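Now for chain A:
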Amino acid sequence: MTNATALRAPLPVPGDVQAANDAAPPVSSRKIGDIILDVQNISLAFGGVKALTDISFNVREHEIRAIIGPNGAGKSSMLNCINGVYQPQQGSITFRGKTFKHMNSRQVAEMGVARTFQNLALFKGMSVLDNIMTGRNLRMKSNLFWQALRWGPAEREEIAHREFVERIIDFLEIQAYRKTPVGRLPYGLQKRVDLGRALAMEPQVLLLDEPMAGMNVEEKQDMCRFILDVNDEFGTTIVLIEHDMGVVMDISDRVVVLDYGKKIGDGTPDEVRSNPEVIKAYLGTSH
Partner candidate 1 sequence: MLYRENGQFKTSYQADQQIFPISQDRLAILLLIAVAAIVVPAFASEYMFRAILIPFLILSLAALGLNILVGYCGQVSLGTGAFMAVGAYAAYNFQVRVEGMPLVASLLMGGVCATAVGVLFGIPSLRIKGLYLAVATLAAQFFADWAFLRISWFTNHSPSGSVSVGSLQAFGWRVDTPVEKYLFCLMFVVVFALLAKNLVRSAIGREWMAIRDMDVAASVIGIRPIYAKLTAFAVSSFIVGVAGALWGFVHLGSWEPAAFSIDRSFQLLFMVIIGGLGSIMGSFFGAAFIVVLPIFLNQALPAFGSLVGLSISTAAVAHTELMIFGGLIVFFLIVEPHGLARLWSIGKEKLRLWPFPH
Partner candidate 2 sequence: MKTRSLTMAVALALAAAGSLGTSIAFAQDKVQFFPSLTGRTGPVAPNATPFANGYADYMKLVNARGGINGVMTLVEECETAYATDRGVECYERLKGRHGGATVFQPLSTGITFALTEKIPNDKIPMITSGYGRSDSADGGVFKWNFPLIGHYWVAGDVVLQHIAKKEGGWDKLKGKKIAVVYHDSPFGKELLPIVQERSKMHGFEVQLLPVPAPGVEQKATWLQIRQQRPDFVIMQTWGVMTSTALKEAVATGYPRERMFGTWWSGAEPDVRDVGAAAKGYNAVMMQHGAEFEAPVVKEILEKVHGKGQGTGPREEVGSVLYMRGVVGAMLAVEGARAAQEKFGKGKPVTGEQARWGYENLNLTQAKLDGLGFKGVLRPISTSCADHMGSAWARVHTWDGSKFVWASDWLQADEQIIKPMVRASADKYAAEKKLQRRAPSDCQG
């Protein structure tokens, strides 16, 4: 995965970006660390409809954590709570020892949590390049006036970040589409851009919402490869929602199972596989 290693090579960029790279964890990171994200007794409801009831689980540093469950089990809602799209009515979320009643998207992003989306939430009007560049926005500090003049710091900054994004583009093997509006790309590639946008944030925790939904086998394999690379090259912690049991069981360290907004199982793939509740839920449904 030479592309990936390339990503970590130090970049000739201004202060904060540089710092961010130094902060990137060491290579020998592929051993599970201690709890980084801890979700306690989350409950969420829309009007009368209960989406989540009293969900608790935790995520350890550097691991790949899967959330599975039938349609409408509340998987996406869970992620939405974690990065502050929805505000749960009860429960709390602890991230790196800080506990929050509910999260605010901006904070979450600043704390290094990135996210991809189930039904692509790309910026359709923008090119692949710009979409991924938005991932760098948090790190771009030059003010309106410099940007308007596009001179001095603004330009240097722009170029520095452009270089970083180019590495991501290489990594995801989408060089050819740099300047194409994402709207025109095939589904599989859009998924990659979505991932690329998340990676551009240099996240420590990466939330993936069905990264392989609607892909053919090859595409799935590519996607798996990317995910594993990211996890094991920079030890990025990964929380992933997936339908494809095969994939989940192969790549994830621990699995949470949701059904109708309740947690019905939690543990290693094997434990989960043998859990009667889970089997019932899945046999009960179309899987």
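Assume a residue touches a chain if its C-beta (ideal position, glycine included) is under 8 Å from a C-beta of that chain, and two chains touch if they have at least 3 such contacts; residues count from 1.
With respect to how the candidates were assembled, all candidates are chains of the complex that A comes from, given by their letters.
Quantities reported herein were computed from a predicted structural model and do not represent experimental measurements.
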Complex member touching chain A, one of 1 or 2: 1
Candidate 1 partner contacts - residues on chain A that touch it in the complex: 83-85, 105-106, 108-110, 114-115, 117, 121-126, 130, 133-138, 140, 142, 144, 147-150, 154-155, 158-159, 162-163, 166, 197-198, 201
